[in-house]
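Missing here: one protein chain of the complex. Every other protein chain is in place.
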Amino acid sequence: MTNHWSDIKNADLVLIMGGNAAEAHPCGFKWVTEAKAHNKARLIVVDPRFNRSASVADLYAPIRTGTDIAFLGGLINYLIANDKIQHEYVRNYTDVSFVVKEGFGFEDGLFNGYDAAKRSYPDKSAWGYEIGADGYAVVDPTLSHPRCVFNLLKKHYSRYTPELVSSICGTPQETMLKVWDAIAETAQPGKAMTIMYALGWTQHTVGSQMIRTGAMVQLLLGNIGMPGGGMNALRGHSNIQGLTDLGLLSNLLPGYLTLPGDAEQDYSAYIGKRTSLPLRPGQLSYWQHYEKFHVSLMKAWFGKAATAENNWAYDWLPKLDVPGYDVLKVFDMMFQGQVNGYFCQGFNPIAAFPNKAKVGAALARLKYLVIMDPLATDTSEFWRNAGEFNDVDTAAIQTTVFRLPTTCFAEEDGSLVNSGRWLQWHWKAAEPPGEARTDIAIMAGLFQRLRALYQKEGGAFAAPILNLDWPYLRPDEPGPDELAREFSGKALADVSDPASGAVLAKAGEQLAGFAQLRADGSTASGCWIFSGAWTQAGNQMARRDNADPYGMGQTLGWAWAWPANRRILYNRASADPSGQPWDPVKKRLVWWNGKSWGGTDVPDFKADSPPEAGMNPFIMNPEGVARLFAVGMMAEGPFPEHYEPFETPIGRNPLHGNAQAISNPAARVFKNDLEVFGQAEEFPYAATTYRLTEHFHYWTKHCRLAAITQPEQFVEIGEALAMDLGIKAGDRVKVSSNRGYIKAVAVVTKRLRPLTVDGKTVHHVGIPIHWGFTGVAKNGFITNTLTPFVGDGNTQTPEFKSFLVNVEKV
Amino acid sequence: MATQDIIARSATTTPMPQVRQPGEVAKLIDTSKCIGCKACQVACSEWNELRDEVGSNAGTYDNPNDLSAESWTLMRFAEYENPDSGNLEWLIRKDGCMHCAEPGCLAACPSPGAIVKYANGIVDFNQDKCIGCGYCITGCPFDIPRISQKDKKAYKCTLCSDRVAVGLEPACVKTCPTGAIVFGSKEDMQVHAAERIVDLKERGFANAGLYDPDGVGGTHVMYVLHHADQPSLYAGLPDAPAISPLVSLWKGVAKPLALLAMGATVLAGFFHYVRVGPNRVDEEEDPGEPTVHTVDPSVHVVDPNKQP
Partner (left out) sequence: MDMNRRQFFKVCGVGLGASSMAALGMAPPPAYAETIRHFKLASTRETRNTCPYCSVGCGLIMYSQGDGGKNVAQEIIHIEGDADHPVNRGTLCPKGAGLLDFVHSPNRLKYPEVREAGSGEWKRIGWDEALDSIAKLMKADRDANFVEKNAAGQTVNRWLSTGFLAASASSNESGYLTHKVVRSLGMLAFDNQARV
């Protein structure tokens, strides 16, 4: 979230699209209720299903799954055509005036530089700004240059007419225009719309671009950085924000630092490439401090063994030969027998990943599988024959499976990061059952054993194992407090203010924040964005002062938010160029008081830079402004374009005739998966999967109270389709895709209505996840038996939200 | 219980204490804020240490399928196509005891003290005294109490009398994520409801209103409805609830008649006991009838050992 949960109360309009906050985040959704009650806010829900969020919405618009870019692209066209943009914001805080390089182009569904054989855009060199003789990007404040971002944007979306969008999305035009009109009202300075989205946007082959389109709308309306505004990703798990912040992904290091690729053999070139210098005069471009963050990380990991001489142990980091080894890639490798060992720490991939048959077959080719979990997961028993639910030949599966019991939240101390980026500390209340241990103790136990084996026997490249810094008082179980102090960071030598020479932190002291990090090895911090979570004053994450002196809901004394305890990112943009809030009464966040920036939030800005200095609010970007044009950052192009789901019910892309551009031309797809895509002739219904409010993922099927409230697997079918198929509520139905089938109870509902798309009738089938072959709820089929193994072009997130099925009465 | 004196007690003629005057409490359920998440259901069962059976899906979101002795509250879902606006509405109502000011269950209950009403408005069942006759069900215009198959006693929402007694709100109120369930003095809840109704009218629900039905003397669980003119849209919420005619008859006609016959009956019973010992009176109804009235009340009541 750019903003945070309680801040939603400041919204004038709430758009829930690509998510179902009432269903999946009920306690956060309360702040929508508060915005409605105390701010007269309206709630709009756009979703294929009339869902729980829609049940309390002021306006609901149905949409065909997977077509959100068309809907939002049409909205961009509408905002520009009707002059409903926040002009002062857009002109000053976005890249509309930046001139794009000659050579950038878009034709028949593809941007320039496409390589069909590679299914990607290997040459993105034209996707950038024209750079002038002064080394800065060229801008045209008059917006008259034909290649300035504004004109390119206008041209790109001029194709998204209401008629065409309605035909793609199936949203009745009248409803769609009502939604667009309500959204357009927030272009007024001081009015804010928040967008709340979740995996309903992420889990498409164009998921990242859907989210980008939402962000572009928010920029045009001047809603980013505003209280009650922002782009709010509602994360699905309690600490997936934190684990992502800590870089637990194939290609990342903590704090969104990135691992080198094979070609990056030279340390200074690696740093240089990531040290972005300002693209416009007077801009902060905060990533120019990259090396300080990187060196501090390597000091936290390798201690004294990381030195200037060995480039801070640069060669001890693995290098990537591909963009990343995400789960789809790794399971494809596993399926092909290239992986021997696998660990699942609190993760249930056989239920959570697409195409269960492929995932199960892949696991069966492992030599060893290690499960660390508080619960008996389906994955831990993937080898067990559970009849129709998991019909495997146990004896033929040669994988050795270890199952290690772990503590749950109630039995350990530590911190979690919520969607609003708050790091909140929690405390242990009881001992775990039996012999269960913490994940920390298990990782430490494994590492201590491995290190001992390498010390004794030697082995492949032992240096990083032997030199990993392990200063913990109990080597077999480091304390959560020790680890938190380590990622927050400390001074290894006295750290001084370069300007005044004053000592900011003495050797051995905790650092106050990332501004004190140094690139000379005098500081250690395991995750720079978490720096300041545990200072010399103690554990900031455990703070419990919920005072809200301005009534803006920012509660700066509660827990600690990254970065630097800021609650709303880009909050400088909540003030106009002169430094005063766009709405000085109801939307006060930060402002210039004549000497410095301050207010109800920690400024996301250089605190002493006066408005007249011209520094812009988006300080992480070298431009200083937000990007409507994504330059080379996105796999499919700088402007989002609507592409059909890989399994499309209409079989064509109404925007262009190019067969290469029906679905995302740069999406991740493996050959063996291309072969199991279904066609609309055989699988005519658009299916989408989702969570229910009564259950959490695949955990609560182990909890009696949750099982009582939603005991048995079901699918949702609209009344019209049910009538066509002779299905009544409560009947058992078989839902099949080209990858397998499930059987479940039919819930027949008015809430799913047929949509008219491209002249055809499209029916949706709604398929909740949550069931499996272990648990106290009634056993069921794993829903991901049905879903396709294809990923977004940027994040490789599987397309769980749009695929094709057939439905029959059993 | 010092703060919640009993002001009515089933099948009891002894005058009730009248001196203390605690304020009345109420729970307000705003159907226009309710997302049907069932947090109230779970919090209720968790607090009250109830674990109903894991049932099955009958083709709806209503799970469990009905109230039971181990599910004291339940979300009921109704899909309504509003003919005026053309909009689909998903009307979701938390069902459970309404804590009526004139509780039909209490009026109908034949067992002394098995149902009590406190001055703060809570109507509570005392299972120690419950004889399982099921009259409370007959008496209830909202079809709330249920007889347990485990112990043949009647159960329903207590409005968390144990929490309210120590100054807390009921468990369902505390947990409600959207604030659709709120709790306070009955007066405050009426004021809050009035504000909500203004907001709903402004959002196009011209018939929004408060459900606090007179037929039962008002309730200590009230609803804000978008369509207060049609309560039955909400999964059959009674449009005009009143105490069952069976109970009225018992109090109006049958009871005087019964009292006339009573002396002889009791004497007969007493002499029967003296001469023969305790006896069970046969069911006067065909036991094949599907009914909750399965336990013979006389077994429990006619216990000479307890007589003074």
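Each chain carries a letter (A and B) given by its place in the written order, and its residues are counted from 1.
One rule holds for everything that comes next: contacts are C-beta pairs under 8 Å (C-beta built on N, C-alpha and C of every residue); 3 or more make two chains touch, one makes a residue touch a chain.
Computed from a prediction, not measured in an experiment: that's the story for all the values here.
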{"item": "Missing chain: touched chains present in the view", "value": "A, B"}
{"item": "Given A:87, A:155, A:304 or A:367, the one touching the chain that is not displayed", "value": "A:367"}
{"item": "Touch criterion as defined above, residue of A:700, A:713, A:737 or A:806 at the omitted chain", "value": "A:700"}
{"item": "Residue of A:250, A:310 or A:496 touching the missing chain in the full complex", "value": "A:250"}
{"item": "Residue, one of A:546, A:580, A:596 or A:658, that touches the chain absent here", "value": "A:546"}
{"item": "Residue of A:459, A:508 or A:549 in touch with the missing chain, whole complex considered", "value": "A:459"}
{"item": "Contact with the hidden chain (one of A:172, A:445, A:577 or A:611)", "value": "A:445"}
{"item": "Residues belonging to chain B that touch the chain removed from view", "value": "1, 4-6, 9, 11-14, 17, 37-39, 41-43, 45-47, 110-113, 116, 124-126, 128, 131, 133, 135, 158, 161-163, 165-166, 171, 174-177, 179, 245-246, 248-250, 254-255, 257-259, 261-263, 265-266, 281, 284-285, 293, 296-298, 301-302, 306-308"}
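Criterion: only the chains that are shown with their structure count from here on.
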{"item": "Chain centre separation in whole Å, for chain B relative to chain A (CA means)", "value": "47"}
{"item": "Residue numbers on chain B that touch chain A, as the complex places them", "value": "32-39, 41-42, 45-46, 51-61, 63-64, 71, 79, 81, 87-90, 92, 177-179, 199, 203"}
{"item": "Chain B-facing residues of chain A, complex", "value": "22-23, 26-27, 29-30, 33-34, 36-37, 50, 52-56, 58, 60, 693-694, 704-714, 728-731, 745-751, 776-778"}
